[in-house]
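Notes follow the structure.
All protein chains but one are shown in place.
Let's look at chain A:
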Amino acid sequence: MNKKQKARIQSLKDTMLAQPRYVSIEQALIITKTYQENEKDSIQVKRAKALYNALTQLEIGVQDQELIVGNRTKGVRYGVVFPESGISWVDREFETIPTRPQDKFRVRQEDIETFRSEIVPYWKGRSLEDVLKERAGDEISAISKVVKINQTDHAQGHICPNVKEWLATGPAGYIAQAQEKMKDCTPEQKEFYSCVILVMQGVQAFMMRYHDLLIEQAKSASAEDQKTMHHVAEICKNLSERPAETFHEAVQSMWFLFVVLHMESNASSFSPGRLDEILYPYYRNDIDSLRLTEDEAQEIIECLWLKFNEIVYLRNKNSAKYFAGFPIGFNIALGGVDENGNDFSNELSHLFLNAQEDLGLPQPNLSVRLHKHTNDALLRHAVRVVSKGSGMPQFFNDEAIIKPMQELGISKKDAMNYAIVGCVELTTQGNNLGWSDAAMFNMNKVLELTLNHGRCLITGKQMGPDYGALSTYETFEDLEAAYQKMTEYFIQKMIPCCEAVEQAHMDILPTPFLSAVIDDCMEKGLDVTRGGAHYNLSGIQMIQVANLADSLAAIKQIIYDEKRFTPAQLEKALQENFEHDEVMRQMLLNRVPKYGNDVEWVDELGVKWATFFRNELRKYTNYRGGPYHTGMYTVSAHVPMGQNVGATPDGRLSQEPLADGGLSAVYGRDVKGPTAVLKSVSRIPCECTTNGGLLNMKFLPDFFKTEAGITKFCNFLRTFVDLKIPHIQFNVVSRENLLDAKKHPEQYRSLTVRVAGYTAYFTELAGDLQDEIIARTTYDAI
């Protein structure tokens, strides 16, 4: 990009980051009022009218220099209150949102008052949260320490809309389609189509409002900005009337799509999918017809990248603690195989990587799909961006994802075209309500209850059936049999809760706009929450296989094989949180191999139970008629999930965090280096991670200092592909990390550094040497 282009991006970025963030109740008021004025309408119609009113009434704003416009509030990065899904937490926490430790927002006093007087009373008993509590609250809370049921107080996100179709159709096109369908349909379908027409009309009006605002605001802008603003206004007007034609139009159209999806649902993780593939025809056409230069394309892309950071997600205090930084999960997938299985990437893939490198912002969540024949240029470019330390891009492995997806009933074509939503959740594009975050199943809590008569170690409460305890199982096999029964028990308890949640969404949160951009809904005239989508999956996460494997291995070796302690001794030690048994705890920690070190028998214990859980779950069908499947990722939930689990046989103390990631080893226990970790992880069958897996790794920046280092890193990733591991992401460790490692060595035990002729564990080095390395790392830092 030239100087002027760079200056535009920098100025927009600075403005965005400098703007104060507020909590906004503007849309909440519009929604409430719409509901009150249309009490007799069905929920579906009320929802459509509420969205229409928001599109036509919400205050909007533009910046003079913006090439891409649109947001769901006038200010950027506002936290939007959304009453239909649940606002009890806002009611509880409103005053403290400006002062809480993470994700602070400013609050206007009058908003608090209006919220309490006009919004809260109406939604009592009507919101998703309240309805669900009424219908299944007891069942959900009875198992909550073992299974965390999600989507209970917010709308369903984690969806990849059919962006390609949207670009080629536009709101006017969807209106025409719906009108055509209405000619011959049932009354239920008619209602659906009329809702689609209404929201699409709202979208057209929304686009025209941006046109009008730009023209108006241009009057007082500089001559140069004026030209840009008229151009962007023209694009908005075009898009309200017809599909996108140019690259700039396509990008703007795509952004409007995502703004409106957030206005309709306020959910996290609507993701664009394979944008390098989707946008390429527009890019190629403009380049070939000399309408666009590569630099101009880069500038438009970076403007879009900034937009991705302008919509944030307002979370409650507890959720913000673990998902700080209000991530909303715009995930973009680059590369991968094309529909014929050949290597795919193009100029846009590289422009996207450049944008990540230039901006270094948290959104979009950039993902690169790798496979056996990924070209070197894409891989090297991606590795260079990784080395800058933003943790992006992350890598996904076609070889580990495409085939197992098909086992779920997904067509080969759709599986090959998979994308990622949110963090690491896998989806097909444009035709799937994946419900990827249905629940998190804590396998370690299940083990705890198995070892202790079904009683919670922390509270002493009876949480599950009494199948025995460590001291009553004569053999390791007896223990495993009991663990299996306990797992089956909690799966049976979990399924009705998941169904209740889906049913509540169906009743409370139909989404006509989203439905229009998910394949088959328009065809069937059926909302996506009611099973309209082509694919209807539900994903359950297993938490965490690393701790489970370590615990089972410790019991097997130390108790049953070597008999260093009796089962009763360990049972008592666990009950007492190892208070009087430090020697035993150290034995459990240090004298048994751990998951993540390429020790087959230990890894296989994890494999056995992950596979069992996955197969058991596959016997069930979800409320929309689709299959359940599994994922192995927690993102940050290993901390709160760990708080539910007492002392574990792997030597972990009560309520300490579980392993991070989902596929990763427990912090600091993977002491054989990164190749051993990959080998261990590769033993987990890919069928267990069709909903997504997550593997974290840390590297020092000096690894990437030389071309040889970059080549070795690329080779490492090539083997990652060969080993059929679904996902990996890298944390390039900075000086700050090393300082932290010195302070908290227990969390960094696997961090290796080059010392002298050999590589050593950083935390095992003496303090002055650590300082020496820290000094050196700053010196080497990129």
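Annotations for the structure displayed:
Here, contacts are C-beta pairs under 8 Å (C-beta built on N, C-alpha and C of every residue); 3 or more make two chains touch, one makes a residue touch a chain; residues count from 1.
In the analysis below, contacts and distances are computed from a predicted model.
The protein name that UniProt records for the chain not on display, among "Glutamyl-tRNA(Gln) amidotransferase subunit A", "Pyruvate formate lyase activating enzyme", "Acetyl-coenzyme A carboxylase carboxyl transferase subunit beta" or "Glutaredoxin", is "Pyruvate formate lyase activating enzyme".
Touching the missing chain, out of A:D561, A:E582 or A:E736, is residue A:E582. Considering the whole complex, the residue from A:R126, A:K672, A:K698 or A:K742 that touches the absent chain is A:K672. Counting over the whole complex, chain A has residues 582-587, 589-591, 598, 672-676, 679, 703, 709, 712, 715-716, 718-719, 722-723, 754-760, 764-766, 769, 772-773 touching the chain that is not drawn.
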